[in-house]
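Shown next, in structure tokens, is the structure this report addresses.
All protein chains but one are shown at their positions in the complex.
Take a look at chain A:
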Amino acid sequence: MPDTLDTHVRFGSNSGQPITRRDGRAKVTGGATFAADNSPDSVLHAVYVPATIARGRVTALDTAAAEAHPGVTHVVTPQNRPPLQGDPSDKPTMFSFRFEALQDDTVRYAGQPIALILGETLEAATEGARLLNPRYEIATPRTGLDEAAHYTFDPDAFGKPADTVHGDPEAGHAAAAHSVDVTYETAPQYHNAMETHAVVASWDGDRLSLDMPSQALSMTCAGIAYYFGIPAENVTLRSPYLGGGFGSKAIPTGPYVLAVLAARMTGRPVKMMLTRQQMFGPVGHRGQTRQRLRLGTDAEGRLTVLDHAGLSATSTFDDFIEPAANASQGLYAAGALRSTHSAVRLDVGTPGPMRAPGEASGSAALECAMDEMAETLGMDPLEFRLRNYAETEPGTGKPFSSKALRECYAQGAERFGWADRPLQPGQMRDADGLRVGWGMGTAFFPCPMFMAEANATLRADGTAMVETSAADMGQGAWTALAQIAADSLGLPLDQVEFRAGHSGLPDAGVAGGSGHTATAGSALHAAGGDVIRQLGEIAAADPDSPLHGAGNAGFTARDGRLYVAGDDSRSDAFADILARAGGAEVSGAGSASRAPEAAEAHAMNAHGAVFAEVKVDPDLCQMRVTRLVGAFAAGRIINPRLAESQLYGGMIWGLSFALHEEARHDPARGHIVNADLAGYHVPVNADVHGLDVISVHEDDPYVNALGVKGVGEIGITGTVGAIGNAIWHATGKRVRRFPIRIDDLLGD
């Protein structure tokens, strides 16, 4: 362990506590203000008209009929849409995609905005949208993976994953004593956060005010400012609460730009909230994939090659290629590793990052392929994974910053009872005659850090205020980040005022990549540390302080007092130090990003092991996931309650991926047929039975000073494969397409 850990990190009484969400009461009582809860005076309601065909051209719109409807104030079409200052095809920020904002009459996907109606009421605007009655010239849409040419691309930007090769894959195939060659498919999925996309925009001269849910406040401001030709600092964005984001609220999309444009055009505040149906189109999704996995092992079951080729669907007008094959990098110790990506352009909206982008789809295929390999070898799937356990990062040989995966396997298997699993499928039945199967998968997720800044101010009365533009999507940032901040200041949580969710605050970066607690938390930690350092200087220089002259020994902060390090008999209260200094406040600043040396020297990932029990009706083939046990090692856990919720949520998402979620396109017309939550299934409570999360202890001195990795996405990985494998184990049938449905097992 490096010595930096002890001197830089204080762990007070806040971190590690399962504190309930500080915003919980406000949310369940309706006190929390979400974007669409704002209704400024004279607000206009905006409704966009979605294309109902997937490919072609708009040839006519009954604008007169819409305009004539009482309460409709404006009808905006490509003919009269005021100009934008930035081209919707430009990429002003790292996460930018071309969007549709009434540039032309071309229809590129069903659900694309083709006109915008503004009205004094939502009802008037909605009826105006109906009256527009678009007519089209229809071209044959392409929505299946084989309906257009496959292509490769240069990995020159976000959304175009690089191919990676380590070792000699062909030699690995040639040397293999056993091999599998399997192809898995995953369906298109749509984020569908509980809160649909919403914005209230108003202009004051060239200053723009926005209430909208955002996972990345400063990047969103910069992006929107670019399209409207104003400096980013002219945009004020409030995003105190998000009703879920899952990646789709990190990127401002066409509907947002249209609402902002409408506000500028009319000089009135404009509100837009997407309907559930509108969530299936212009606001991102997880693109469908087809993944071929070719695995080879030597006679003892050691992987000679792990060869993963992913085909991902994207739109006709931008590239977001689901980096699914990358899931095979970094996990198993194969002699050779290859991950390649190709893509196909379909008449769909551009996909985007959706909770565990790449890893979710990639892990699903990888963990099933690993199971098939174990089957071929006649080996227990867990034993097979242990045989190929990577002690150092496969390919690069870098040490891991920490990796308690072995403990995850052991504790998860123990809790689940894995040792009793028969090797052969179709061996187990329960008392009701249902087939029972057990499967497992390894969970794996990188732990990136972005960049963040934070301020902290210790007030004269000894309480503090800390601030950073963090985003709480429901994961608990309001709580976990405040816990870190309070510890950094040596104060109880209730004496720290925490400000977040506003673009005027120091930039907290992106709430994504499972890196928000690590990144924004590290910045808060540094800001608090800066305050304590300054306070120590004041106290050490103050002849009336018990700490006078102790500066060289260093100080620790605890419960609102500063102590001489290693000497509890000498201490002074924050408020007393400040009072003697004339009642001044002390302000500090902190920033955070991954230390480049640490990143260079180490591979950094969170790990886990998921075990699933599935019961399958032998006649009707209904599947029930009766038990899920997940053991995860993800560095320091700031708040066990919130972390557990994230992992539960991830595992339920995995169940959803395995058995439920799928957007289905009409084969001829191309639109999504099940574009609502009655048709687009996610699990309901009755689908989720035993859920068990084990948090495996892990110290990581390298990821950041806090030792925090991240838990937001990893729960999905491993789980999908575990369920697919359990279904095979119950039935003997391999279904190589997710979601797995009754008809896949039914036979005839």
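Methods note: a residue touches a chain if its C-beta (ideal position, glycine included) is under 8 Å from a C-beta of that chain, and two chains touch if they have at least 3 such contacts; residues count from 1.
Just so we're on the same page, contacts and distances are computed from a predicted model.
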Identity of the absent chain, which is to be given by its UniProt protein name, from "Xanthine dehydrogenase YagS FAD-binding subunit", "Response regulatory domain-containing protein", "1,2-phenylacetyl-CoA epoxidase subunit B" or "Nitrite reductase small subunit": "Xanthine dehydrogenase YagS FAD-binding subunit"
Among A:Gly267, A:Pro667, A:Gly690 or A:Gly732, residue touching the chain not depicted: A:Pro667
Touch with the omitted chain, as defined above, among A:Gly267, A:Gly504, A:Gly679 or A:Gly732: A:Gly679
Where the unshown chain meets chain A, residue by residue: 52, 123, 126-127, 130, 619-620, 622, 624, 659-660, 664-669, 671, 673-674, 678-679, 681, 683-687, 741-743, 746-748
